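With one protein chain held back, the other chains of the complex are shown just where they sit.
Chains here go by letter, A, B and C, matching the order in which they are written, and residues are numbered from 1 within each.
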Amino acid sequence: MIRFECDYSEGAHPVILDLLAKTNLEQTPGYSEDPYCEEARALVRAYCNAPDAAIHFLVGGTQANVTIIASVLKPYQGVLCAETGHIHVHETGAVEATGHKALALPQTDGKITAAQVEAAYLKQKNDGSHEHIVQPGMVYISHPTECGTLYTKEELTALSETCRKCGLPLFLDGARLGYGLASPGSDLSAEDVATLCDIFTVGGTKVGALFGEAVVITNPALQKDFRYMIKRQGGMLAKGRLLGLQFIGLMKDGLYEALGKKADLLALQIKDGFAAAGCDFLVDSVTNQQFPILTRQQQEILGKKYAYSYWQPVDDGRDAVRFCTSWATKEEDVEELLKDIQNL
Amino acid sequence: MIRFECDYSEGAHPVILDLLAKTNLEQTPGYSEDPYCEEARALVRAYCNAPDAAIHFLVGGTQANVTIIASVLKPYQGVLCAETGHIHVHETGAVEATGHKALALPQTDGKITAAQVEAAYLKQKNDGSHEHIVQPGMVYISHPTECGTLYTKEELTALSETCRKCGLPLFLDGARLGYGLASPGSDLSAEDVATLCDIFTVGGTKVGALFGEAVVITNPALQKDFRYMIKRQGGMLAKGRLLGLQFIGLMKDGLYEALGKKADLLALQIKDGFAAAGCDFLVDSVTNQQFPILTRQQQEILGKKYAYSYWQPVDDGRDAVRFCTSWATKEEDVEELLKDIQNL
Amino acid sequence: MIRFECDYSEGAHPVILDLLAKTNLEQTPGYSEDPYCEEARALVRAYCNAPDAAIHFLVGGTQANVTIIASVLKPYQGVLCAETGHIHVHETGAVEATGHKALALPQTDGKITAAQVEAAYLKQKNDGSHEHIVQPGMVYISHPTECGTLYTKEELTALSETCRKCGLPLFLDGARLGYGLASPGSDLSAEDVATLCDIFTVGGTKVGALFGEAVVITNPALQKDFRYMIKRQGGMLAKGRLLGLQFIGLMKDGLYEALGKKADLLALQIKDGFAAAGCDFLVDSVTNQQFPILTRQQQEILGKKYAYSYWQPVDDGRDAVRFCTSWATKEEDVEELLKDIQNL
Partner (left out) sequence: MIRFECDYSEGAHPVILDLLAKTNLEQTPGYSEDPYCEEARALVRAYCNAPDAAIHFLVGGTQANVTIIASVLKPYQGVLCAETGHIHVHETGAVEATGHKALALPQTDGKITAAQVEAAYLKQKNDGSHEHIVQPGMVYISHPTECGTLYTKEELTALSETCRKCGLPLFLDGARLGYGLASPGSDLSAEDVATLCDIFTVGGTKVGALFGEAVVITNPALQKDFRYMIKRQGGMLAKGRLLGLQFIGLMKDGLYEALGKKADLLALQIKDGFAAAGCDFLVDSVTNQQFPILTRQQQEILGKKYAYSYWQPVDDGRDAVRFCTSWATKEEDVEELLKDIQNL
């Protein structure tokens, strides 16, 4: 079975394993207070050109999302997000577990707009019963989105301006940020993200690390006592240097960008393959997740050899499925898949 | 600087790194639904001879404690624990963050007794205002305790019987279980722990792994839907096999026991050294943490060469400090320390 | 200003005030453990012919909803409800504050169907990532709904059967139950509600009391330790007899039914008046809330003399508004309003 099921099927890029092995018996202080984490923080700051950002390392994405959201919001506030947002549909209520409501907005291709945010903000604020309604307290977007699409610089700028006007910190979930920024379809840089967002993550788990998400807090008002929040939410890794070392590996020598680029290009080959075979797509993704629409028969044929994810029904005979590449995807596997697509 | 500061200063035992490296590019399903986790579960079950136990793997100790406690308790219930219990004093309110009170009991050498548990249970139950008082809903103990002591089989049996009589699930936090069971001062086996407790953890982070705690749920009534709880609490590791592989490493060929034994013996040498130098001890620990009482001058001298933890003031001129060994402690470092102690 | 704005503009029915005055200086135990509450419990049980139901009295509706929901759900479960459900839109995230997600379903006239519930239940259960999705754990409906409509006996029976099949306790929020059961458009009795639901409330606040909601728990599995939950949620009234006395007043001599009937009939007169004036309605309500659609000019004219609630925009020139009667509405006020409607 060749797996295109998700982007966390393999371990880590060899550079990272090497770093872990090389430093294995060194003794360092715990809880990310070691020199490796310090170095990694500097590299992440350089990566997004945000010299004053606070950087923290967490093990996983849900943990990062929840710690951030619970840190930013007041008890009676909620987080605006797309109705397809990961925090709303795929985190088993982890946000609600901290006492906050996910305020879901309709989405197009996984994205929400500045106009929607402003409308939601004003609707609550101007409602006669506003004190009976959860107050929007921040905005959550994912980039790439859960369906592989990207915000343009114009869209993100508009969101950012609206958020600042409304006093809503903008949080970008970058679990797949590497695949987003490296895409030929992207006009955003890491620096743009740092400038336009108040807080965001740089995902390692899906982009070459064993695990790890870097939290970047550019808004100084949100930086205080974040380590308390990490511990309170159960996310303080004892051997914190493991996170630092991995981000050193990713951030050095452009590895993070290179891994993203590789996966995106392979995904776009797969996309072209399905298109050439006459398949429709659920959405026009330009990153490492592709959502072709297949007949039951096509699914069955491909399913014998490839693992992919069922996504959603489309019409009577067809469903959208997900093929996902990663930093570790082998070119020969893609070539084989392309041949099999051709023969569908 | 030679570090005796804690038992999470180094990486992982080489066996574990090898396993990670060897399997690195394999493709497996995520979220601990892979064959390695399956194998690890079987090994943990065998380790404690609990063939029907449910086994889950979590990244860290606070995460494990909180997920377990929030899973067991009803909203109006709290968890009885020693006033020195990790959940009460060193987890930044992570238990309270899930809506539950830690019901702290006075302790002796970090331990609580069956009699205390029964008294606390009856006090609440028989109080005229019992509905206004948090209901004890489970019991938390750590073994070894936070100060390195151990429950005897007699003590744990008494606790277990009382807990079952009172309907209070007994949860043993085994973050350092390996160091507890391997101690010459222990009369408990892993099977005893599994038989006497309803739920417990087998700590990997401090006993040879990069990270990882195995949650063992022997009480069938507590097994349902635990994976939902893990995800809700932000503890579901995407590349879950990393946890499985590490526990395979620890559980195979008696490695877990061997690592525990080694650290304990080195710690007891340090204990003997301090005793020979005429030092008192805060507590009579038989495991890998030792708590000699040192004068300021002694602390200063040792502090130039060794990292250790300040623990608490004892009297005007002296403080208790902690020297901690681990699976990775080098014998030559202990020998050097022993010489320096002799010269104090 | 004549107020048709809501059904909590006035104090209490004189019978209730008399009871409070008559017993004012009596001494009774606190926290609803007095003989009046005991009597009231018996009366509520008789009212809905549920001799084994557990009855509790709470001060307000949000408090009752939250206490019930937090009592029924496991931490990783959420409550299915209409997207217009009070708990989802008008309680400032009180449900989420207890760690649970409101799982909103599309609604028609404020109602959800058995088919929707079953579909939502199966969708989560059969999803490959079901452990990453909040598990539906109960169903919340309001009756009358937030827009004055009623479930038919057939609809409620279907919901009840589906809920039992899926293992989802059915909770009916009866904040306006009196107006629902007394409506000429209702084919449900209080006994039907008790038979078909696992837990429901009998609203006093809006139907003649100063305040007070009776919680009726017919499902024995949900009865345990509910008083602990009340205290934990801050809802245990010190002078609990105030609640008992009010429900004695409401439940005796058919007062609750009579008050509901009166308000409904006056509301239906208003409805007829607006219909005769050629107004459309947002929804075909048969209870004490009516939602005519008015032009801006009509709103302005009526707004000079009457308080009513703005509801929502309908089209360019018109909005839905709410006129609400209550047990205290004066017939002459309705007559005056009808005249003014005629002259619109």
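Here, contacts are C-beta pairs under 8 Å (C-beta built on N, C-alpha and C of every residue); 3 or more make two chains touch, one makes a residue touch a chain.
Quick caveat, the model's predicted, so the values are computed rather than measured.
Residue in contact with the omitted chain (choice from C:Gly85, C:Pro144, C:Gly235 or C:Gly273): C:Gly235.
One of B:Pro14, B:Gly93, B:Gly167 or B:Gly254 touches the chain omitted from the figure, and that residue is B:Gly93.
Residue-level contact of chain A with the missing chain is found at 31, 70-71, 74-76, 98-99, 131-132, 135, 225, 227-229, 231-232, 236. The set of chain B residues touching the chain not shown comprises 75-76, 78, 89-93, 96-102, 128-129, 131-135, 309-310.
Residues 1-3, 5-6, 8-12, 14, 17, 20-21, 23-30, 59-63, 66-67, 91-94, 97-98, 205-206, 210-211, 228, 231-239, 242, 307, 328 of chain C touch the missing chain (whole complex, contact as defined above).
Simple rule for what comes next: only the chains that are shown with their structure count from here on.
Taking the mean of all protein C-alpha atoms as the reference point, the chain centroid lying nearest to it belongs to A. Averaging Cα coordinates per chain places chain A and chain C 42 Å apart. If each chain is reduced to the centroid of its CA atoms, chain A and chain B end up 34 Å from each other. Among the residues of chain B, those touching two or more other chains are numbered 98, 228, 231-232, 236.
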